[in-house]
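Here you go, one structure.
Rest of the complex left out; these chains stay put.
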Amino acid sequence: MTAQDPSAQGNTPRKTPLGVAMIGYAFMGKAHSNAWRNVASYFDVPAFEQKVLVGRDAAGVAEAAAKYGWAETANDWRSVLDREDIDIVDICAPGWMHAEIAIAALQAGKHVLVEKPLANTLAEAEAMAAAAQAARANGVQSMIGFNYRRVPALALARELITEGRVGTVRQVRASYLQDWLADETAPMTWRLNKETAGSGALGDIASHTIDQVLFLLADQVTEVSGRLHTFVGRRPGAGGPASGMEEVTVDDAAWATLSLASGAIASVEVSRVATGQKNSLKLEVYGDKGAILFDLENLNELRFLDATAPVREQGFRRILVNEPEHPYLGAWWPQGHIIGWEHTFTHEIRDLLTAISTGTPPSPSFEDGLEVQRILNAIEESAAANSSTIRLSTPTTSEGA
Amino acid sequence: MTAQDPSAQGNTPRKTPLGVAMIGYAFMGKAHSNAWRNVASYFDVPAFEQKVLVGRDAAGVAEAAAKYGWAETANDWRSVLDREDIDIVDICAPGWMHAEIAIAALQAGKHVLVEKPLANTLAEAEAMAAAAQAARANGVQSMIGFNYRRVPALALARELITEGRVGTVRQVRASYLQDWLADETAPMTWRLNKETAGSGALGDIASHTIDQVLFLLADQVTEVSGRLHTFVGRRPGAGGPASGMEEVTVDDAAWATLSLASGAIASVEVSRVATGQKNSLKLEVYGDKGAILFDLENLNELRFLDATAPVREQGFRRILVNEPEHPYLGAWWPQGHIIGWEHTFTHEIRDLLTAISTGTPPSPSFEDGLEVQRILNAIEESAAANSSTIRLSTPTTSEGA
Amino acid sequence: MTAQDPSAQGNTPRKTPLGVAMIGYAFMGKAHSNAWRNVASYFDVPAFEQKVLVGRDAAGVAEAAAKYGWAETANDWRSVLDREDIDIVDICAPGWMHAEIAIAALQAGKHVLVEKPLANTLAEAEAMAAAAQAARANGVQSMIGFNYRRVPALALARELITEGRVGTVRQVRASYLQDWLADETAPMTWRLNKETAGSGALGDIASHTIDQVLFLLADQVTEVSGRLHTFVGRRPGAGGPASGMEEVTVDDAAWATLSLASGAIASVEVSRVATGQKNSLKLEVYGDKGAILFDLENLNELRFLDATAPVREQGFRRILVNEPEHPYLGAWWPQGHIIGWEHTFTHEIRDLLTAISTGTPPSPSFEDGLEVQRILNAIEESAAANSSTIRLSTPTTSEGA
């Protein structure tokens, strides 16, 4: 395979191991590395090698590569696109770099995994989706890292909903509450600046809730009403309180209602100032035959209520999603030995590798990422227009199936 | 005391027992009767007598009076207003009758307790608040039955918030989920008809959530954005499916965000189709120093997080609100012996009787009920205007303190 | 009916209301009074009247009678046995008085309800059971107040077990943890003195756990091994620390394993020093087809697991036992409106009255109480013999069905 001839790869299984390059080694890089380092110990995946870790700081990237199991390092992401021994590019760099790297990598014939959100602007996201579509025609795959689709309990939730076990879904409640900004003396960071971060809680965590609504219901959003708010508008600068206060230019909480094509309605609420809530992504799905509840702080559990059972014995059951019968769980430990948050990525990498080896486009796609982006955009638009309802012009088909 | 001379009562404690008349004996009448029948067994209250139960159906009211402990019955509510031995009128009749009865009773010098919501229309509610104000000047008291202010756990929540234990409140989440209309074959009733019911989930249960926001925060709503939806638009008529389908003209779910004068923002979501949720009023209050969680299905418990404790040992604590140190609990059982939902009314009647005997206007007042009504109205208005934000013209001061 | 001719009552429904006398008005008297005062408001029961409250202190009993709804008072319990208008004697006096009063009342032809435990000694309990048997032949009924049999969730648990929904029961875990003696400065009381109380946590709360094992499984205990312990052996006397320390002569914690005739094994653990546990009676029943969990601090809930469901969707479901389909619940409030601890007594009185009116011996019987007493005795015997196993000589048939 060469950068000039991406089609050479296509659906033909490779004889040599797939070479992987990862760009970025902060929080997400650490989590993705863990997945790459362990996935083959648990799942049957095509052979691959953790070839190169890319980062601008030579010393930093060298240290990270040694800790996280990468064979080599590089300082310029462009260098890996030229290498014939690199087949997959895993982009964990900040959001404003996504578009440039992903499009170049796809054009160079590299399969691409990119962290969410897809991009900082809708225009970038659209360009990325177009690039993904073009590359796919050549057998080059791409995937956006909405890792919570790989929480076994949520994969089970989707199965149950798809099988009709909750019937027709009417009402959905999705919230993602954190509290790392509850302390008003927590300092300013690039994440709180609209220039660098695009948005605040909306892009960072509402994106997860919206992707889950689309994933669980296999549905499309047609209209939104939204609201954004910044509870703590000024924070100490990087130099501490003495250096003066800086303006926070992104939201630290957001609210929305989403109309879905099916007739269902979903509410979304997210916060970075919900004191005492650490990483609480909660999902509630109410149908006419049953219901489902989930909380990421107990990610090995799913609550399911079957409303077709006799009333006398109805109730939400706590399913400990740790049985071989459950999605992904056959690979792990005996029942009741819970797995951690990081394995959402292990499962993601497993599914990416399987998709590449079988030539099947993985899910969620860049188009799924674009769809979420469009919805986030519409929420911002509504928020700027006194929460009045915004109709999504051309609802893209969700490919979340 | 005579109907002609209401001021004669005033603040002077009566020598003879207070005479009570209750109008209506359905669900709320049963619950209020329980409170009247038991309050004096647990609390020191002025002497009173369950004199008259009023209902239009002679046989029905006679049976109810016998069961619920009322000495006499009457068929016309007007008759009790003329009786000198009646001091208190407890109105459990449907909402569209509230205004006429309450105003007449107040004008006749009777203390009035009226079930929520205050009225079916804003105009009625305003007339009632005016009548209450006039009567109060004459020492005649009035109260609206937002009984959840008397859940001991919520009374404790208010104490903690008032004492500053959660700091400055930023975000509030209030939801009230039920599922009694989840079954689409459940038949039409007067509660699903706008003519008779005024509104659906909004007036019935969102009113509780909004009152709690006002109560817990002692704050005022300045702006709202809202949405209403009817998931099941047609239902079998009273005669069953064969008799044809009838149109449901009220909402079975509602959503809103509320801006508060303090700068806090509250979200509200209510539903009668949330399968598996039976009577789940949930309240979450997030401040900069702590947080509070509550669920009516476990009404003896309050979750409280103190964010000023060392991080290592922070966590929501489950306070079993069953100690003599807790509001109302000194009257009941030893610790851990939980009380039931119906005693929210027992506490309400206790506080009403105490207020009457001390000549202190009880809380919540008709004005508090009017304030909730105004907010509900604004939500309807916003819902009719694509959820765009509605500013409340003249925020009345909450007297919930 | 006269005391001389108890058989005259028998199964023939009385025309005049049943007259009730209650002896004692402390904690249990308050709870029983609540039941008598309210039972007819919720259930169809034969007519009765709260005639006499009996207590030795004239002023105290007068005040209690006024608060709790009793028409008259008396100071000597013997006086009520002579009255023709008294049909039922409800004994809430301390345990050491049970035998004398109950036997005399039964012999006087009065139906008797006695609080648990049946008696302070096995000999007394045997005499009481004999008296109950003799009276029953004359149509005079008797019942022991193991009120937790009337927790709706536990009545439902029994139904499910009886129907085979958990299959063959193997292992049962029963614990009752409280903490009112955790504070070592809590003063000495008659409850901590073996002379007056018989035993400590064992008789007071282990009796409930053992009754539940017998009730839920409809089984018999054949062997026990037990242990008793007093963690706080000396406490301040009634006069406070200055008055010197007194010796605690009963257990404040107890442990046992029980072998059941069916082959099941139950463990029991109770404590009055389990800091933070307020009134936590927990029951766990594990069968080969399912399991059941219960906690009295959330008495409106039952956890049930159906092990015959597909593994993928198995889990303990939280049944909110508040539906008309559930035992006793048709009489109360709409779904999700929870009831309180005190209504275990309301249901008990309802069942007692129904049994009397139909001439059916109520359950649990004095023999059931005796059986529990025998087991408690055997635990004490085992505890005194280094926990070595004690075989129960002649297991009496449980009539708990």
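In this document, chain identifiers A, B and C correspond to the written order of the chains, with residue numbering beginning at 1 in each.
One rule holds for everything that comes next: contacts are C-beta pairs under 8 Å (C-beta built on N, C-alpha and C of every residue); 3 or more make two chains touch, one makes a residue touch a chain.
Quick caveat: nothing in here was measured; it's all calculated off a predicted structure.
This structure file defines a homomeric complex of 4 copies, of which 3 are shown in place.
The rule we apply is simple: only the chains that are shown with their structure count from here on.
Central chain (C-alpha centroid nearest the global protein C-alpha centroid): B. With centres defined as mean CA coordinates, chain B is found 43 Å away from chain A.
Per-chain CA centroids place chain B at a distance of 37 Å from chain C.
Note on chain placement: the centre of chain A and the centre of chain C lie 56 Å apart, centres being C-alpha means.
For chain C, the set of residues that touch two or more other chains comprises 320. Contact residues on chain C toward chain A in their complex (touch as defined above): 156, 160, 302, 304-306, 310-320, 323, 325-326.
Remark: chain B residues 27, 30-31, 33-34, 37-38, 40-41, 67-69, 178, 180, 277-280, 296-300, 320, 322, 333-343 touch chain C in the complex.
For chain B in complex with chain A, the residues that touch the partner chain are 166, 170-171, 173, 175, 179, 182-184, 225, 227, 229, 231, 253, 255, 257, 263, 265, 267, 269, 271, 273-277, 284, 286-291, 305, 307, 314-316, 382, 385-389.
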